[in-house]
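Got a structure here, written out as structure tokens. Questions coming.
All protein chains but one are shown in place.
The block that comes next holds subunit A.
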Amino acid sequence: MLEVRNLSVVYPDVTAVEGVGLTVASGESLGVVGESGSGKSTLALAIMRLIQPPGRVVSGEVIFDGRDLLKLPEPEMVKVRGARISMIFQDPFTSLNPVFTVGEQIAETIRLHQGMNRVDAWAGAVRMLETVHIKEAAKRAHDYPHQFSGGMRQRVMIAMALACRPEILIADEPTTALDATIQAEVVRLLREVQAEFNLGIIYITHSFDIIKALCRRVIVINKGRVVEAGETEKILSEPAQNYTKKLINSLRELHAAH
């Protein structure tokens, strides 16, 4: 289980995250909803301890496995990243390294954390590609990222993130850059792997659309603060804040427009 308490992140000219708290248990999905620039992605990076200078975490705790990740020495933190807490990103077109085959990239994660030899790690990578339903996985593992479509690349990213069987997956708008039918496939895949790996998912997005399908609980973030938290159903039917209403309404308007 992962618990974030009173987390604040500042940049020189703005407080991006202020006193945010959340919990996610294994096998559970938590939605994090907010507009662009509301601090959702910063929150994700702060949990992974990947905030780059001049940004800085100024307060809070990230309790995972009984330890505060923010106080862990870097070499210990490196063992957590990718192995026990993983992350997938918004843009599948830029989040894979163009000079390596997808097999190499997944195998790298495995070798990094499990000290396997190349052959075993490669076999593990192919198995992961099968898990995320890449057809002819053994053959496709030799292909480069540019030979995959956007939806398939996001599958590869998910394979990479799950290669070491992490307990928590942070998904930072993983479907925003994809078109609607592919979005649904990726969400279906996430639900499937969640059950298979008993995975805790923190799902970050700007729209309630996917949250509704995936997450039982949700927190709403505005200007770096949690403005509303609770059961997804309840917040959707009786939003307490105007900001939340606005987010829900913009979704309805979009559907009405179709």
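Just so we're on the same page, a contact is a pair of C-beta atoms (placed from the backbone, for glycine too) under 8 Å apart; a residue touches a chain by one contact, two chains touch by 3 or more; residues count from 1.
By our rule, contacts and distances are computed from a predicted model.
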Chain excluded from display, named as in UniProt, from "Peptide ABC transporter permease", "Spore germination protein", "Methylenetetrahydrofolate reductase" or "HEAT repeat domain-containing protein": "Peptide ABC transporter permease"
Which of A:A83, A:I182 or A:V218 contacts the chain that the document leaves out: A:A83
Hidden partner chain, touching residue among A:A141, A:M157 or A:C215: A:M157
Sole residue of A:N97, A:Q147, A:N198 or A:S250 that reaches the chain not shown, by the stated touch rule: A:N97
Residue among A:P12, A:P53 or A:P73 that touches the chain left out of view: A:P53
For subunit A, residues in touch with the removed chain: 45, 48, 50, 53, 78-83, 86-87, 89-91, 94-100, 108-109, 112-113, 157, 160-161
